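Omission of a single protein chain aside, the complex is shown with its protein chains in their original locations.
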Amino acid sequence: MSTKTVAIVGASGYSGEELVRLLLSHPQAELTAVTSRQFAGRMLAQVFPRFAHHPRARQAEVIFLALPHGVAAEFAAPLLHLGCRIIDLSADFRLKSPAVYQEFYAHEHPAPDLLARAVYGLPEVYRAEIQRASLVASPGCYPTSILLPAVPLLKAGLVKGTGIIANSLSGVSGAGRKAERDYLFVECNESVRPYGVPKHRHLSEIEQELSLAAGEQVTIQFTPHLIPVNRGILTTLYLAPAKHFADSTAMNELAEKISACYQNAYGNEPFVRLIEDEALPDTKNVIGTNVIEMAWRLDPRTGRLMVMSAEDNLLKGASGQAVQSLNIMCGFPETAGLL
Amino acid sequence: MSTKTVAIVGASGYSGEELVRLLLSHPQAELTAVTSRQFAGRMLAQVFPRFAHHPRARQAEVIFLALPHGVAAEFAAPLLHLGCRIIDLSADFRLKSPAVYQEFYAHEHPAPDLLARAVYGLPEVYRAEIQRASLVASPGCYPTSILLPAVPLLKAGLVKGTGIIANSLSGVSGAGRKAERDYLFVECNESVRPYGVPKHRHLSEIEQELSLAAGEQVTIQFTPHLIPVNRGILTTLYLAPAKHFADSTAMNELAEKISACYQNAYGNEPFVRLIEDEALPDTKNVIGTNVIEMAWRLDPRTGRLMVMSAEDNLLKGASGQAVQSLNIMCGFPETAGLL
Amino acid sequence: MSTKTVAIVGASGYSGEELVRLLLSHPQAELTAVTSRQFAGRMLAQVFPRFAHHPRARQAEVIFLALPHGVAAEFAAPLLHLGCRIIDLSADFRLKSPAVYQEFYAHEHPAPDLLARAVYGLPEVYRAEIQRASLVASPGCYPTSILLPAVPLLKAGLVKGTGIIANSLSGVSGAGRKAERDYLFVECNESVRPYGVPKHRHLSEIEQELSLAAGEQVTIQFTPHLIPVNRGILTTLYLAPAKHFADSTAMNELAEKISACYQNAYGNEPFVRLIEDEALPDTKNVIGTNVIEMAWRLDPRTGRLMVMSAEDNLLKGASGQAVQSLNIMCGFPETAGLL
Partner (left out) sequence: MSTKTVAIVGASGYSGEELVRLLLSHPQAELTAVTSRQFAGRMLAQVFPRFAHHPRARQAEVIFLALPHGVAAEFAAPLLHLGCRIIDLSADFRLKSPAVYQEFYAHEHPAPDLLARAVYGLPEVYRAEIQRASLVASPGCYPTSILLPAVPLLKAGLVKGTGIIANSLSGVSGAGRKAERDYLFVECNESVRPYGVPKHRHLSEIEQELSLAAGEQVTIQFTPHLIPVNRGILTTLYLAPAKHFADSTAMNELAEKISACYQNAYGNEPFVRLIEDEALPDTKNVIGTNVIEMAWRLDPRTGRLMVMSAEDNLLKGASGQAVQSLNIMCGFPETAGLL
């Protein structure tokens, strides 16, 4: 079995912890270096000397960046120059447009010339591109939970690009490991609250990818909520079918098309579980796995299509998906280290 | 201080427990009898003799029914006949139409002739009617969290009656105290899941009341979710403003109208807290109180209005609101026993 | 109904929040001023001018100090000088000995001359002293959960003063509202851990009071644990009966003496619930109340006596008990504002 050497820069948060865990038991990835977030926040020039001369780090063929946005971009250029392939878990390379980056992240993009080189690391959509990529921008947790249900329907023209609403519920690990009062146990337990309304940062990548799928500019409503669980995202999507279904015959026809669309898109995907019986997604079914589970319902009373998804925000929503990209990039079995 | 004697029929669940707690410390209500749910499920004829001859129960002037739907209706007629006033916490008297009841509750209405006599016990909307009522149908927990934000806007014509979506999150006490595997700690903790999609029973009373407010038939999308907290409902409402706002001037005008509408409706309400700063509702702020808190946002990107509400499902969503009705019916200060 | 004016200095933590809540609905206490913890950490001289000239604060007859230890002592002297009566929720006046204070709190006592004046505010033990006190040191949360079960048994000579073990479990609000990583939701949820082993600060006041009850120096083993609940302390006490019980007759005799001892001590106490049937204490029964519930078992296999107690750490363990002292000091009914 061939192996690749990998390293992680910035592993002090919850995603970094999961990444270390996954890579330590990966059959083909050899984790050669892990650096803590002590580097974060300093200029790369100050930090990189030590890192570059780390005997094991230098030999890493693939490097995961688990750094805050803005910082990751500084590390990418010199590492790419050294010939490393990069999987970045931050938001720095997810957007095609530096202007959109600046609008949503409130500072200039630190390395706009690299954006064209980056591939959006959603394997179910961009598998071929990921295989060849030197720089993979691993998607955010909310975007994954919204894009996987919505993209095939938009591509197939089964739903409209207008009027989409994504109502998402996230566990507290999504807020990171910062010592902030808002995320104290007593502030979160026995509490549920919306936040980031109405313009959360993740909208930028969500709308970029939905627009690409729809072939037109898509603007959505997205409401994240914080719920008292460690892990998990549950998204409820409200969509308008492209064709109105006036009676049960039309509804059944549409249902068959949706079912076929999802089967076509995900029937062979190892990490998408399509629920086709009475059950609905539940985060507890996917916690600790790289699986996203999905179910949908047509509502004859409102004419609307609802799609619900559940994923582990730290795995399919972050580190698991990043390892899935690693597997694709390196020609490993796509499920290696993820079952 | 004048007092009234009150009794509770069916106090073994979580709402019943809260009702007992509230009434035991109510300055003007004298709790004279509490019967457990052992009666539930039997025909009233079998049960009532004992109850009727209970020396203290007989003298109760107001009786709370905290019984399952279908059972409550059986108790109501004989008690009304005895001259008692009734506050029913079940769904039995919330709907005007026996046909809609049958559609949503899957059995014939047990006492259709009483429906016309019942008042929907939402004090902020029907205070005058509650004052005179002999039979108050106290609203459900989800309906309260949706109606209080939506009714004033519909009445004022500020939002359309079409396309409304209510995404609600409820604590587990909403499922009652039944020993069912779905509600075991391990099945609920570290879990979040939608349920009752797309046609939950509470839609019947929600749409009845929204339609009355809008002056036209309103059909909405309603998605309840179960989250791992004991108490609390957080509802996120998606609404379409009646007039499109094309620029920031139009948006500001609309914002002023919405603000005025809510101030007009709830500015003097003791149990509605309108959040007017940067904060958003959080269930932990209202747990243990009879308060519903609300905040709203206009989204210039989508043209939509979002309103978020938080309440304690067992208080403003059940027993607290029932005591509020008691206070109104008896001429007590409306906040008596509720602060 | 006579009333007293009261003020709170330092109300930004969880105990302070509870104190404000209790006093706002107290029938005889008029809350005239609340100052936030912005003062804490500064010398009183810098802070007091503003506070002293606050028109309402000046008139407060009783002042609650909800400040960190070390800081509270600085506020006490000038306030006592002004003629205020003080109820201090910190540890500053709980110990008789400045040397023990220094041993456990690692700094010199800021006002050792006031120690003789202070009364330990455990109403069930020191009711008469509290009534006359100008300075009440309200007990800590762990101490209350240990002292109330143990003191009567030691006073009656029913258990030995040696070999006592107190194993305590506390909710996270006990750690205060500081933004520390250890108390983040994700660090506490799905976690349980001991801490402060083997010499927690609260040992100082626990052993002082147990020694007074036993009439000899008592040293105990005390192990606090952090569990993922907001509120509540559950203490399991392991005690050695003074007389060995060799058979079931001796055991029954001892059981009767223990029962009588507790009945004598607490039979008329409004806030102590002695469980005398098969049930065992459960924090959920006391959360939100000022009640401590207790049960005990003799184990014929080991010859040991176990006593278990449950309380709300923020109420009977902090603010509720402080208000109970207020009621005693002011001649109010002892349960005023606490039912």
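A few notes on this one:
Order of writing sets the chain letters: A, B and C. Residues in each chain are counted from 1.
Rule of thumb we're sticking to: a contact is a pair of C-beta atoms (placed from the backbone, for glycine too) under 8 Å apart; a residue touches a chain by one contact, two chains touch by 3 or more.
These figures come from a predicted structure and were not determined experimentally.
In the complete complex, the hidden chain is touched by one of B:Ile86, B:Cys188 or B:Met294, namely B:Cys188.
Checked against the full complex, the candidates C:Val229, C:Leu254 or C:Leu314 give a single residue touching the omitted chain, namely C:Val229.
In the complete complex, the hidden chain is touched by one of A:Glu124, A:Glu190, A:Glu207 or A:Asp282, namely A:Glu190. For chain A, the residues touching the chain absent from view are 25, 190, 288, 339. Residues touching the missing chain, restricted to chain C, are 163, 165, 167, 169, 187, 189-195, 197-199, 219-221, 223, 225, 227-232, 234, 236, 238, 280-284, 287, 297, 299, 301-302, 304, 306, 308, 310 (touch as defined at the top).
Think of the hidden chain as still there; on chain B it touches residues 14, 171-173, 177, 179-181, 183-190, 228-230.
Note that only the chains that are shown with their structure count from here on.
Across the assembly, the mean Cα position most removed from that of chain C is the one of A.
Centroids of chain B and chain C (each the mean of its C-alpha atoms) stand 39 Å apart. With touch defined as above, residues shared between interfaces to two or more other chains in chain A number as follows: 187, 189-190, 228-230.
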